[in-house]
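What you see is the complex with one protein chain gone and the rest in place.
For chain A:
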Amino acid sequence: MSEDPSIPSSSSSQMSEDDDRSPPLDLIDGPIPSSKSRNCSGVSGSGVGTSVENTVPYPDQVLENVLENVLCFLTSRRDRSSASLVCKSWYRAEALTRSELFIGNCYAVSPRRATARFTRVRAVTIKGKPRFADFNLMPANWGAHLAPWVSSMAKAYPWLEKLCLKRMSVTDDDLALLAESFAGFKELVLVCCDGFGTSGLAVVVSKCRQLRVLDLTETEVMDDDVDWICCFPESQTFLESLMFDCVECHINFEALEKLVARSPSLKKLRLNRHVSIGQLYRLMVRAPQLTHLGTGSFNLSEGMAQGDQELDYVSAFAACKSLVCLSGFREILLDYIPAIYPVCSNLTSLNLSYANITAEQLKPVISQCHKLQSFWVLDSICDEGLKAVATTCKELRELRVFPVNAQEDAEGPVSEVGLEAISEGCRKLRSILYFCQRMTNAAVIAMSKNCSELVVFRLCIMGRRRPDHVTGEPMDEGFGAIVMNCKKLTRLAVSGLLTDRAFSYIGKYGKLVRTLSVAFAGDSDLGLKYVLEGCHKLQKLEIRDSPFGDTALCSGLHHYYNMRFLWMSSCSLTRQGCWAIARELPRLVVEVMKSNEGEEEGDNFDTLYMYRSLEGPRDDIPQFVEILRPGI
């Protein structure tokens, strides 16, 4: 349920699952671009088309030219998809004017097909593994390799400027090819990726001389002992955003300081935990124009005692008059918290989710954050801390409360009390992720009524199948109220003790729900059936450890082509049930896998992962994946 930081920015809003607008059927039914060649400029009247149906002369060409000019302004994927379905000439015009390509599932379409249709793309986003891979529910080497995409794009889009990847496997070689192939490359955003190391980073930063953005978020980077910071060009850079807070390797601080000094456009800087507060000071002094800052450790460097180095941190923060987004605090030394007071009243986003602080320690900070819209925090602040948030942060749109102790049977410092307080105080709330050990239906119902703007509701009661701890009842009514009252809800994650009734509510009222996450819930096939039959907009469904079987699976046949994927692990499915789907829906790729390698082939499998695709079975499956493919 944990997700990438959705600090509002152009790159990460593309990544956010909630923002997704995947076109329903165009990839399936849309025609492969015809073999007509076309005059690129499109300005001159005479087309070079040699198609058979080119019967209408000049006026059509004018229309197409006009169309292209108009379509340039169309940015929404959904709108573009609709435009492309009008007729062939609109299809062509749209294809030529699409400059941003979004691939929601890297296996739904091949690089060859995508680059053949869209020939003038400057920015590409690709998403790979399903989200449950983040929680070790999928063995490594499942797939989602960037390599075939990079090689196709290297030939098709030499002018590529921007690449955003989420949950993709990226190697150093891929990065080297990227750096070689795209002379004007400007932005690299890697979210939840892995497979490469500092060597790959080094090549990118040294060869991509136009680089503006290098954002690594929750991405694993291997320590190859390469000093990648040194590899930036010696001259002034175009850097606007450098985020490497997730990189666990030590960095060359002197080189970083010089880099910041020669990057006058730098607005966003997120440091990793190996940067001490003293070093942070030096960087802030050089870059008071920053709008987004990740503070690194916010602690002294090793071997230093407090008092060794008394820098004026308060002034450094005060000088950053444009600072609106603050994060980091990886190893926070509490004495230094007051340093951030000068910026609190301007902050729209604050991420304290690495800082194990109490309510008392939070209050002096949060009481100044009147403009805060996004707040990530640990449950160490307890219900009392959440009350303090509710008192001050009237503009809050997004809240995430993470557990310090992510275990099922731990003491829970936050509960329904905190949730209810938030619902009372933060009426504009749109997105919430809340980990707790105890919850009540009453609090959830209260939130459903107070926070009518909710788009994302993710509640994780950490003990599996826990009922309402006051009434002992299932949490059905609470979640039911959410789908009933929050009319804009598109993303939902459920937990606690839930019967099929909860799912009947979701199916009945969750008409806009696109993403649904279910774990240890439900009684029978009916539960899943309700959802598949009722949630017409459902795109992404991930289910684990719930008693849904083949009958339920079959009840979604009418809808699977409209979905991006379905994940079901440790449920009550059988191989036969999955085969039935594979036979009925030939354009669906039905993958079954075992989580433990080396188990014998048999009827058992752990996970079903299925998704629509234009390409049929992929050719890079690892040994533990089997694709159910009806015989030819």
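Simple rule for what comes next: a contact is a pair of C-beta atoms (placed from the backbone, for glycine too) under 8 Å apart; a residue touches a chain by one contact, two chains touch by 3 or more; residues count from 1.
In this section, contacts and distances are computed from a predicted model.
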Have a look at "Auxin-responsive protein", "Anaphase-promoting complex subunit 10", "ER membrane protein complex subunit 10" or "DNA polymerase delta subunit 2" and point out the UniProt protein name belonging to the hidden chain. "Auxin-responsive protein"
Touching the hidden chain in the complete assembly: which of A:S315, A:Q407, A:N604 or A:Q623 does that? A:Q407
Write down which of A:S76, A:N252, A:S315 or A:Q623 is the residue touching the left-out chain. A:N252
Consider the whole complex, including the chain that is not shown, and state which of A:F435, A:F457 or A:F605 touches that chain. A:F435
Answer key for A:C571, A:L588 or A:M610 versus the chain not shown reads A:C571
Tell me which of A:M153, A:M462 or A:C535 is the one touching the absent chain. A:M462
For the full complex, which residue in A:L137, A:V365, A:L396 or A:L553 touches the chain that was left out? A:L137
Chain not shown, touching residues in chain A: 1-2, 132, 134-137, 202, 206, 218, 225-228, 230-231, 246, 252, 299, 302-303, 330-331, 353-354, 356, 402-409, 435, 460, 462-467, 472-474, 497, 519-520, 523, 544-547, 570-572, 595
